[in-house]
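Shown here: the complex without one of its protein chains, the others still in place.
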Amino acid sequence: MRLHETAHVVGVDRLLIGRVARTPLLSGHHNALLLAENGVLPCDPSGYLGVIALGDPPQVSGTPIASGLRRLDYLDDGDVVAIHPNGFVHTLYRRNSRHNFILATERCNSLCLMCSQPPKEDDDSGRLEEHLRLVDLIDPATEELGITGGEPTLFRDGFLELIARCKRRLPTTSLHVLTNGRLFFYRSFAEKLGQIAHPDLVLGIPLYSDIDQRHDYIVQAQGAFEETVIGLQNLDRYDVRVEIRVVLHALSIPRLSRLAAFIARNSPFACHVALMGLEMFGLVHQHLNELWIDPAGYQQELLEAAGILRDAGMNVSIYNHQLCILDRRLWPLARRSISDWKNVYLPECNGCIAMGQCGGFFQSGTKIRSEYIHPLSPTETPTS
Amino acid sequence: MTVTVDLTIYPMELVLRTCHTFTARCFVSPHAVADGLLEIELIAREERDSLRELAGDFSNALLDSHLRALIAGETHTIRELLIAQAFCEADLLDHRDIESDESADPRRIAG
Partner (left out) sequence: MSAYGLLPFRFLRFDVARTLLVNDAGDYQILGTRDFEHFVHHQLGSEEDAYLDLKAGHFLYDSESLAPFELLATKYRSKKAFLAGFTSLHIFVVSLRCEHSCHYCQVSRVSADRTRYDMSEETARRALDLVFRSPAPRLKIELQGGEPLLHFERVRQIVEEARRRATIEGREVEFVVTTNLALLNDAMLSFFLEEGVILSTSLDGPEALHNANRPRPGNDSHSRTIAGIQRVREVLGHDRVAALMTTTRTSLQSPVEIVDEYVRLGLTSIFLRPLSPYGFALRSVRTTGYSMHEFLDFYTRALDRILEHNAQGIPLVESYAQLLLTRILTPFATGYVDLQSPAGAGIGAVVYNYDGDVYASDEARMLAEMGDTRFRLGNVHRHSYSSIFGGDTLRRIVAASVAESIPGCADCAFLPWCGADPVHHYATTGDVVPHIPTSDFHEKNFFIIKHLLTLCERDAITRRIFWSWVRQESLREEEVA
């Protein structure tokens, strides 16, 4: 599924962000983009923010239009789309999806060796306004919304404004923010976030080692461990829920159980710990020798670490691991974590009895992956 | 059974502390002998006690007491700071940075 495409635009002199209307609206036209198919408009487009045309454009005058789109044919009422003056059309939000997220910025203050969203130093000062507008347009019935990057907190006050806007416009939407948490080293930043008192907010914060230099090396930022760990304390002090995420690779596996003990002892307030398989996309390819380890080869370490966390009563999930290479005893912790538009299976998977439960692979993860992928037969699956 | 302690190696306070910990197992009676030497008499509480073992344990305990004093000496300032920090919230450690904010960003966390 493609989320963006280049269109032929007429009359688009500024960025337009609007709700898709396949069905004519009774009100709110000024925020809506009327959807036309094969030259046919569902109604008179005057008053609408603009027109999106799948295929050939219909006749319009006076209303901005983006036409010639082929790949975005899934667009439906309530989805939110951005049309740029240069013709770039981007789906920002799909009402039918369970995996909507706001890419807050592509700037980042870390440079993780395995970064799957390599940072760009673009000027993103205008983006905050776009995100606020997007939040205003998202259906309040949306159950979950993610905020990712880059590093979202780099907007500082702007980040706080975004969270507050979500609380106001989307009061029942669970918010999951991916952040390195480093700026929460400053206690007042954590305090201000706590004061917003968002009803259902979790910050997902990575921690890759119990040893400062090793974590700092993995994220390529000196002082990051200190900032993250103190950030976690500060967030807990102001009742902001945190989740700790650990990406599993050759640098984090050796002391994984020690990291688990560190988390249980120093961050027992974390509402969840996610142990995540390596995503083979982005900077990881520049550091393959240092990072790659066959997941089938670290099941002992994973068992021990998960055991330590669970003994301490913490919630643990394992993401991005195929069931055939995961130790049986860890299956209850495995989640289907790959977004619905990202996951695939391999030819090797044919006939596997557990395919319905297994999350499969990232599209990017099919070339470099475990040697031990194999279809499971009924005798190999634990009885439920 | 007597243990002789060289007070130039082990300060008096340390020796007496060690004596104290042995008072359950035996009777302990220190006497000064020559300058800088202390003789400690270990008297069995019950007949079957092995005094040789007690004397050996006593010497080991002296070493451990010495180690404890060493560790306490190295760490007592930090200990006091930590306890005060735990309860007072005062800026006892160098907290100028943590008390700053994300706009000032003195550590340049945001790069």
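As written, the chains take the letters A and B, and residue 1 is the first residue of each chain.
Rule of thumb we're sticking to: a residue touches a chain if its C-beta (ideal position, glycine included) is under 8 Å from a C-beta of that chain, and two chains touch if they have at least 3 such contacts.
Fair warning: this is a prediction, and the values are worked out from it, not measured in the lab.
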Identified contact with the non-displayed chain, of A:226, A:290 or A:348: A:226
Options A:25, A:103, A:132 or A:312, residue touching the unrepresented chain: A:312
Positions on subunit B contacted by the hidden chain, ascending: 17, 20-25, 64, 67-68, 70-72, 74-76, 78-79, 81-83, 85-87, 93-95, 97-98
Absent-chain interface as seen on subunit A, which is shown: 210-212, 223, 225-226, 229-230, 233, 255, 258, 262, 264-266, 268, 310-313, 329
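FYI, only the chains that are shown with their structure count from here on.
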Distance from the mean Cα position of subunit B to that of subunit A, given in whole angstrom: 53
Interface residues, subunit B side, partner subunit A - complex: 97-103, 105, 107, 109-111
Interface residues, subunit A side, partner subunit B - complex: 109, 153-154, 156-157, 182-183, 185-189, 223, 227, 230, 234
